[in-house]
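Here's a structure for you.
Partial view: only certain chains, each at its native spot in the assembly.
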Amino acid sequence: MVDAATLHGAGPGPALTIDQTVRIGRLTLRNAVMPASGTFAETLAGIVPFEQLGALVTKTVTPQLRGGNPTPRVCEVGQGMLNAIGIPSKGLDHFVAETLPLYRGVPTPLVASVSALSADAFADAVRRLDVPGVAAIEANISCPNIEEDGKAFAMDPRPTALVVEKMRRATSLPLWVKLSPNTGDVASVARAAEAAGADALVVANTILAMSIDIETFRPRLGNVMGGLSGPAVKPIVVRMVYQCARAVDIPVIGCGGIATAADAVEYMLAGAAAVQVGTATFVRPTAMLTVIDGLVDYCRRKGFARVADLTGAIHDADLTVDTHEAAS
Amino acid sequence: MGQTISFQPVRHGAAAQAGGAPAAGPQGPGPGPAQQSAAMPHAPSLPAAPHVADVLGVVVSHVWLNDEYRHLVLEAPEPAPLAQAGQFFNLECPHTAEDKPFLRRPMSLYRADPAYGRVEFLYKVTGVGTRALASIKVGRTMRLLGPLGVGFSIPETAKDIVVLGRGVGLATLAPLAEMAAARGIGVTAILSARSAAMVMSVERFAAIGARIRVVLDTDGSSDPVNVEMLLRDAAAGGRADAFYTCGSNRLMLLMQRIGRELAIPGEVALEQQMACGLGMCFCCVRNFSVDGAVEARRVCTEGPVFPLDEAMPW
């Protein structure tokens, strides 16, 4: 680990060329910034040139057609939003036949996000996604496991290990596993995913939350509960990225409330090798471009030659964590 | 940029209905991705997208029209002033001490003026977003993403159309009436409101020579029975080649029923809570009834203008 403050605290350096590439397992990405699943689609092409992004992550697709949740599917809460979309999906076949070809010719790795309701269905889906045009698979395991009474895979290490093992055997593509923040022990889940063969972890999905309209007494989402995203979740997910990065040796991709380069830097210092931008794109469609440029500016100002050097560059060697404080 | 990634909104609506096949609307020909599998299953290379951008507009006028509605005029670079009737923008509202809207707010185009580089909006001050929006002063800048979505289309064969709006829906229909007039198409405008003070845009409908029928709650003339009579009158008089509506569930259902009965094609502009405005988040779906089946569509990209016949009450 580079002693960043000592080596790099010297203020504006020369107009260095900053190496923006980051490695996620055997994939080398142009830069550290990519969209979060469900907050990106082809329609963004006119606004964000796809060849400037580190990777493209598609909306989670399920094996079969799914309808999604009743409306309202979204509401804002302070500096964040709740969504209960429910993963509407046209199914895997449609994805392979219709969506994938749209990205032909785009020189950016395409990461296909997938979800299923059992470990076998996950493995089968991953097998079907192992096709040209897919650079990596992101397994969204924050979904209910019908074999465990609907409890999400990513809530516990054991079902996580099981589903990741089965997926691992089903593909030789890089396998990213997206964890849920709705667990008491994300580091153990991370270790389980690594041991079962994940090539990288995405930390994290949305935090289960709820809001009620006090004028109408109605939940503000048709599904009653939904996932919290946006700036409000950042301190919680930065903590999870820090915990996971210390627990595993595979790359951790940070995701939760990133809107600015400063947010991305914070995640990378905590241990993230790359970042995903979700909700911020809704608020400012060009947010990812701002983050990319800002990371370069930051590295230049702080004297880092490579964006990748930010990963884990937190200065915490002299500090210890008192777990009593998990609680107040 | 890979040429394969270029999108455009879906075409459907009154023109398609009337012509029986996808018609060339203002946004260009052919089906979009959502209908692509049906129309041309393996056509990954799509025509160039109508230009959408997140631009910085400058407020050049911002006035109250009455107690509830404000009229906002922005000077904004292209493509904003190229917006078509029925399209919308996703507006970044400012923050005030009380109101800190997090997401953008979608607003229908009220007027676009490419010559002067202007776009206009008319909105009702309702909640967090519009209260904050109402605070923006002349000279200030704000971001607007657009033009977004599919606008209104008028069948090639139409000579006379009927627009029926209520509340802020009137604002959405005003540019449609002007588009019709520009093509030499006659307009009957039924404008419904709570009271005379709440009828907006009459002068714009008047300026294009529309036959204007103002119906009010205060004198009971907005009653569905009366509105139905006005619609039937227009049809009987041969002045209803297409129906258009916006702003009221009840009026939409009324116009849909009569449209079906009299085989008049129509379109309705719908709303739904949105996050991205760009077809990415799937927040903004509404259900539509298509050949007996219920189908969810995104208001932001497959709409906000939809075939009247397929709309479902909300």
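The chains carry the letters A and B, assigned in the order they are written, with residues numbered from 1 in each.
One rule holds for everything that comes next: contacts are C-beta pairs under 8 Å (C-beta built on N, C-alpha and C of every residue); 3 or more make two chains touch, one makes a residue touch a chain.
No experiment lies behind these values; they were computed from the predicted model shown.
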Full-file chain stoichiometry, since only one instance of each kind is pictured: A x2, B x2
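What we mean here is this: only the chains that are shown with their structure count from here on.
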Chain A and chain B, separation of their C-alpha mean positions in angstrom: 35
Residues of chain B defined as touching chain A within the complex: 1-7, 33, 36-37, 41-42, 44, 46, 49, 51-54, 92, 100-104, 128, 143, 145, 272-286, 296, 301
Touching residues on chain A, where the partner in the complex is chain B: 38-47, 49-51, 59, 67-68, 71-81, 83, 85, 88, 94, 97-98, 101-107, 230, 279, 281-286
